[in-house]
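Missing here is one protein chain; the remaining ones are kept as they sit in the complex.
Chain IDs A and B follow the sequence of writing; residue 1 opens each chain.
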Amino acid sequence: MGVEQKLGNMGIVTTRLEDVINWGRTGAMWPMLFGLACCAIEMMASQASSYDMSRFGMELMRASPRQSDLMIVAGRVSRKMAPVLRRLYDQMPDPKWVVSMGDCASCSGVFNNYALVQGVDEVVPVDVYVAGCPPRPEALIHGILTLHEKVRKEKMADWD
Amino acid sequence: MASLQEVTVDEIRHLVSQRAIEGETMLLNMGPQHPSTHGVLRLLLELDGEQIVSCIPDIGFLHTGIEKNMEAKTYIKAAVMTDRLDYLNTMGNNLVYCLAIEKLVGLDVPPRAQVIRVIMVELQRIASHLVWLGTHALDLAAMSVFLYCFREREMILDIIEMISGQRMMATYFRPGGLWREVPPEWEDHVRGFLKIFPDRVKQYENLLTDNPIFRDRTIGIGKISEADAFRWGLTGPMLRASGPPLDLRKSRPYSGYEQYDFDVPTHTDGDVYARYLVRMQEFHESMKIVRQALDKLPSGPIISNDRKYVPPPRSELGVSMEALIHHFKLWTEGFPAPKESVYVPVESPRGELGVFLEGDGGPKPYRCYWRTPSFVNLECLEYISKGHMVADLVAIIGSIDIVLGDTDR
Partner (left out) sequence: MTDEHAHQTIEALQGAFGGETGEYAGDPRLVLPADQILAAAAALRNQHGFEYLSGLTAVDYWPAQDPRFHLVYHFSSYRHNSRVEIRVPIAEDVEVVSITPEYWSANWQERELFDLFGIRFTGHPDLRRILMPHDWEGHPLRKDYPLGYEEVQFTFNREEIAARKPRPSE
């Protein structure tokens, strides 16, 4: 205890490596632009003026999967789009997370038919599901913060 | 699950020029995930350097099978799916579906419901044009317009949430009228919006209309003549920017539009800048209609009282046996529609949105076809983008104002 206090006065803090790395990962998690349908409009609204997502670190949305950490699957995924989704997920570098935004991405929502993938977790592993059709921007932000908490709790032993 | 679409040369041999097959020009995939394609649209571009030789759209990445799914639900329950087609014009989709049912079974709508329908549809038109303006300007690198437009759109979404509880997919219009009465503060909010919005439109015009960069990127790009526009079946602002003032609200008025006094903005150039000017003017016309409609809002019932098609209000269920029976039959079985077909077109922010509804005597629609404007307008992309550069293609796609939910259904 005494050592840490003294070190604090000299501008040094001690903590665990996991905490620092997880804090860094949540601080600037850039989502990939993957708006498909109606939920994309709510995602754009939560990125825009009234419900600004850049205060949570998501300053901009990167179109290229190689430069993003988070894939927010916003909208319904049709069977034609599913291989594209998988390929984009594979192109993202580790560490990566997936938020399934909306009912159609989580469980195909209102549409229980031939054309849609019944829940995007048939294609990619999902970390957080956000319910709603479309979810309010506040719900999406709550989902993002839940993801941040989940990332904060990650352990070094689980990293690939 | 289908495999990734590897397009072989044989499949597209008849679509691209000989130079592409020989390797002189480049085939580039502007894939489904792209910041400027406004959704999941895939374009196969044949490029000669930076110039486009041909551009082949590949759609269907958002195909949801809504038409087939509606055949499995009763008429009232299928109304929930109509919101999700053109998700920027949700009230308009509801409106055209309800108009089609009302025409098919012969149901009358009380005047108060018609006026409120007009107000909400025009507000939805303003909201849809705001998203168009924001994303179009964002593609042409004017990011502040995007933030401003969404700020105004939040006000309209608050109004929609006030009356229905949902920001976007309201399903507020039902066959016969509206779902429920508007709350008392609704009118104040709409008037407040109308008071501040003209200044905001002036802000957008100050930023874009005389902006030399915007003008350079949009004037002369993507021209289409009036005759070609008709052959391609274009409707809406895409057609009106080339000349003819064809607006279904004026030519085939529905829901009481003949009572309102408004102009149909047109232009003659037919390029991207002309479409921008037409849609900016439509903001003003929509505000005019909303103002007139609010002034003449009558009192009265908000839904038809024909109990064969419209469920009774819950207050009646405790006192009247017939109301209970009607409620039960309508919600479990639905109402039967005759074995006829109707086609009802309305003017959506993108063009002519029409529903072809065929009944079969039962409670479920036998065939519900949606003539969506984005599907038809997108066809002309290949024709109008020949010879332009890839950067111009981004401007052209923005000006067609496609919504992929509308295109793929």
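Just so it is clear, a residue touches a chain if its C-beta (ideal position, glycine included) is under 8 Å from a C-beta of that chain, and two chains touch if they have at least 3 such contacts.
Computed from a predicted structure; not experimentally measured.
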For this session: Tell me which residue among B:Ala72, B:Ala141 or B:Ile196 touches the hidden chain in the full complex.
Result: B:Ala72
Seminar exercise, completed: Checked against the full complex, the residue among A:Leu88, A:Met101, A:Ala115 or A:Leu147 that touches the missing chain is A:Ala115
Seminar exercise, completed: Among B:Val145, B:Val201 or B:Leu246, contact with the omitted chain is made only by B:Leu246
Seminar exercise, completed: Omitted-chain footprint on chain B covers residues 1-3, 5, 11, 14-15, 59-60, 63, 65, 67-69, 72, 103-104, 106, 230-235, 244, 246, 251-252, 340-343, 345, 352, 354, 356, 358, 366-367, 369, 371, 375-376, 378-379, 408-409
Exercise. What residues on chain A make contact with the chain left out of this view?
Worked result: 79-80, 86, 108, 112-115, 118-119, 121-125
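Here, only the chains that are shown with their structure count from here on.
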For this session: Give, as an integer number of Å, the spacing between the C-alpha centres of chain B and chain A.
Result: 30
Exercise. Can you list the residues on chain A that touch chain B in the complex?
Worked result: 33-38, 40-42, 44-45, 48-50, 63, 75-76, 78-84, 87-88, 110-117, 123, 133-134, 136
Exercise. So in the complex, which bits of chain B are touching chain A?
Worked result: 1-5, 31-35, 39-40, 60-66, 68-69, 80-81, 84, 87-88, 131, 134-135, 146-148, 150-151, 153-154, 157, 167-169, 404-405, 408
